[in-house]
Structures are given as C-alpha cells and as structure tokens.
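Okay, handing you the structure first.
For this depiction, one protein chain was excluded, whereas all remaining protein chains were kept in their positions.
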Amino acid sequence: MAGAVEKKLAELGVTLHTPATPVANYVGFVRTGNLLVVSGQVCFDPDGNLVAKGKLGADVSVEDGQKAARACAINLLAQIKAALGDLDKVQRVVRLGGFVNAVPSFLDGPKVLNGASDLMVMAFGDKGRHARTTVGVSVLPMDAAVEVEGIFEVA
Amino acid sequence: MAGAVEKKLAELGVTLHTPATPVANYVGFVRTGNLLVVSGQVCFDPDGNLVAKGKLGADVSVEDGQKAARACAINLLAQIKAALGDLDKVQRVVRLGGFVNAVPSFLDGPKVLNGASDLMVMAFGDKGRHARTTVGVSVLPMDAAVEVEGIFEVA
Partner (left out) sequence: MAGAVEKKLAELGVTLHTPATPVANYVGFVRTGNLLVVSGQVCFDPDGNLVAKGKLGADVSVEDGQKAARACAINLLAQIKAALGDLDKVQRVVRLGGFVNAVPSFLDGPKVLNGASDLMVMAFGDKGRHARTTVGVSVLPMDAAVEVEGIFEVA
C-alpha cells in the first residue's frame, strides 16, 4: 500500500527497490529522535550498476552527472522506505550532502547536484526543500560519479 | 534593531547582508527542532564576488584562504539572521564543516579554517566554540577557495 509520495514517484516513473544491505559493519540509516540519518548513497541503478562512472570534467558530462545525482536521491528514498515503511512520514528533507567525483577544474558541481535536489522537491513539494553542501572530491567508492547523503526529519 | 552579537560584529566592521536566495531547489537553511542546519557557504563578499578564487597551495595564499574562510563564516551568520531575525538566539555553534579547495600537497587546511572559527568565537564568545572537520577537496563550486557549512543550536 503506497502512500501519496510514493504514488507521485510512480507517476514520475520512479519505483523504489529494496536497498542492498551494506557489506560492512555499517547500516543504511540510523534514526535518532525525529532525525533519520541516511548513509552516503552512490549512483547505483535498481540493477546495481552505476548510472555514471568516472569524473565530471573528464569522463562524465554534466547531464549524466545530473542523472547520477538523481539516482543517488532515489537510493536515499529507498533507504527511507526501508526505515519507515512509508515516505509520507517524512516531515522535511533537512540536508543533502553532495560529493562530486571531479577533476580539479570542474566548477559545475551545483548543477550536477540539482539532479538530486529536484527529485526531492518533486517527491515532497515544499517539504523537500533542503539545506545543501556540494563539493568536488578526488574520488568516490567504485569510481561512482556522484554520492549523496541525507538527513530527514520524520514522524 | 540589532542584538548584542550583531553590535559586536559591527564593532569588528562586519555587517550582514541579506543572503542571496539559492538559484536551485534547495534553501539556505532548515530548522529542525532546536537545530539550524545551514547550507555550505562559499567565500562571497557582500557584493557577490569571491574573496579568493582557486586552490590553496597554488593560486591562493594561506592568508587569503583565511580571509576566504572568514567570509564563509560571515555568510553563515547572514543565513542565521535571515532564519531567526536575531543572532542572539544562537545558543551554541555546534559544528563547522570546512572544505578547502586545495592541491594534493597542501597541508595547512586547519590554519585556513581558523579564519572561520575565529570569527565565530569573536561573535559568540564561548558559545562560538564548535566541533570542526577540515578536509582538502579537489574543487569547489565556481572555484571558490573555501566553503563552510554549519549546524547551530538555537532558541
């Protein structure tokens, strides 16, 4: 039984898969009080393949980087669903932390991260507007193009 | 009507401008409970020009990096004022996250970030002492030399 947010996502063609369990001694999310802290998600698609691999400014275009950021955001939502059962329990997207796998001359990290931010607002409306930090890093796990972590206020 | 903190800043020659609205689907700050989470601020001056542009260890000196970090801190304060109306409502600067646009051989990130930390303590006194994480990143939005994000406990 999908809630209103999940129905809206379905209209956008987004379905949430069960997130892969981390293979190490950490977990996908931790709830503390009304905050749900979600681990950094790389840009896996539902089949476990990276949506974009390599560095922005070299191997990956801004457009493909945006698709990767969107995939990270979808994976954050999949973690929330695993945590809460229902995305409608999200009261506010508090913060996204965006890490772009980038060559030292790539200046358009914020454009890339919009792929994640736009999805949050499409899913949650005004509750989806969040604080955000975007930086370019030297490398990401598995050479993923983008990684995004999140903090959510939940009911 | 400026509060005590803002008066102290004025004595230091620091005036807070109205922060620019982010041009994407994110916002400058989100409040959740007693925490105010502020988006990463790059080193813009009040006119919207970068105080320092390029990489520490190559284009930017430690001294100019410190000025840039101070500008990031001022922009964090401007966001807090936009959020709360009065900086006196800050109970504690909880955490600053500092990102230095740095070549791989630049080791003095903490010295650079002191430009932000010192301003917080000048503004808030002991309440301004915060947890801090400093890292060197491959690149920052618009080639800003420094970006700082913050979490604040507020009344």
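We just call them A and B in the order they show up, numbering each chain from 1.
Heads up, the rule we're going with is that a residue touches a chain if its C-beta (ideal position, glycine included) is under 8 Å from a C-beta of that chain, and two chains touch if they have at least 3 such contacts.
Note that the structure is predicted; figures quoted are calculated from it, not measured.
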Remark   = Among the options B:Ala24, B:Val62, B:Ala82 or B:Val121, the absent chain makes contact with B:Val121
Contact set of subunit A toward the excluded chain (per top definition) = 22, 24-30, 32-33, 37-40, 55, 97, 99, 103-104, 137-143, 147, 149
Subunit B residues that touch the omitted chain in the full complex = 33-35, 92-96, 102-110, 113-114, 117-118, 120-121, 128-138, 151, 153
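The working rule: only the chains that are shown with their structure count from here on.
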Query = Taking each chain's centre as the mean of its CA atoms, how far is subunit A from subunit B in angstrom?
reply = 25
